[in-house]
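Handing you this structure, nothing more for now.
A single protein chain has been omitted; all remaining protein chains appear in their positions.
For chain A:
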Amino acid sequence: MTDDLTRPRTTDGQPTGATASRATGSATLEGAPLLKVTDLKKHFPQYIQKLLRHPDAPVKAVDGISLELRSGQTLGLVGESGCGKSTAGRTMLRLLEPTSGTIEFEGEDLTRLDANGMRRMRREMQMVFQDPYGSLNPRHTIGNIIAAPFEIQGIKPDGGVKKTVQGLMERVGLNPEHYNRFPHEFSGGQRQRIGVARAIALRPKLIVCDEPVSALDVSIQAQVVNLLEEIQAEQNLAYVFIAHDLSVVRHISDRVAVMYLGKVMEEADRDELYERPLHPYTHALLSAVPVPDPEREQGRDRILLKGDLPSPQNPPSGCVFRTRCPKAQQKCADEVPEVREVSPGHRVACHFPELRQVL
């Protein structure tokens, strides 16, 4: 790789784990980003008549998002189903080919790399999937599944593959003696640990976690969340954490971006976003989540949104949220709101942002 000079200060021996960076508060925006996504778009072409390739309007799953992520930090991507958060995560890793925009990883634009270059880069970026059942090959042993990254990348780890894999299994809380077992012999939580072990095998710098805990029971969720955080602190990993569960995202993220219909509506440091949300969609989203506190629940004001998510094939003009926004005015239909930085690190795409506490 030619990027040794541009590599940010991740290997200077400083223990810049997750907790260390959290302590510095607003430091979430300082230093060179590990991942910088600029105006990323992913449109899926549609055809009215498939055979004749007569084109229809494309589905704009991701429509111009710009985000940054630093080493050792977590960027939470939240939004409802269909908002494009999973597509965004996959496009960032170029598991899906972006329609336009750039993805800079340590200063290198991934969109310009050929297949070989991309394969090399994949050592640095991995993914943990939502479905612990569908993401593990049922015919492969756990040992083979976790060893696959070494095999694909042609890497011979010190001490041999088996020993390394068993070390990884131990690290994620699995019994290394279960090396030869098959996925069906494990529970959902254990399978998710297998997925984590596979993702960290090559010591990547970035992991995109797509709903990693939403298929798990509450008591098991916390085990996996804690594991992800421990590993992050140890290896100075950066996470893109995609989830619809706003409570888990508040816990694990340093920064949070709220997506709606392929666009980022609001982005801020974690506590800033939850305590001082500005975008009407963020208000509605946060107010909709019930909290496990009966008295608080009874006194809470819910902002109920009308209707359903519009089609990403035919999004509304101007602000995409305007059809469901309680504050929409004519300007919202006429002009697309620019993403504005209203205070350091707090960006919002709304013509009429308003501070509102909804929790």
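Rule of thumb we're sticking to: contacts are C-beta pairs under 8 Å (C-beta built on N, C-alpha and C of every residue); 3 or more make two chains touch, one makes a residue touch a chain; residues count from 1.
Here is the rule we go by: contacts and distances are computed from a predicted model.
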| item | value |
| --- | --- |
| Listed names "Protein ImuA", "Dipeptide/oligopeptide/nickel ABC transporter ATP-binding protein", "Proteasome subunit beta" or "ABC transmembrane type-1 domain-containing protein", matching UniProt entry of the absent chain | "Dipeptide/oligopeptide/nickel ABC transporter ATP-binding protein" |
| Among A:93, A:172, A:284 or A:325, the residue in touch with the chain that has been omitted | A:284 |
| From A:49, A:116 or A:219, residue that would touch the chain that is not displayed | A:219 |
| Selected from A:250, A:279 or A:351 as touching the chain missing from the view | A:250 |
| Chain A residues touching the omitted chain (full complex) | 80-81, 187, 189-190, 217-223, 225-226, 229, 244, 246-248, 250-252, 270-271, 274, 284-297, 302, 304-305, 307-309, 359 |
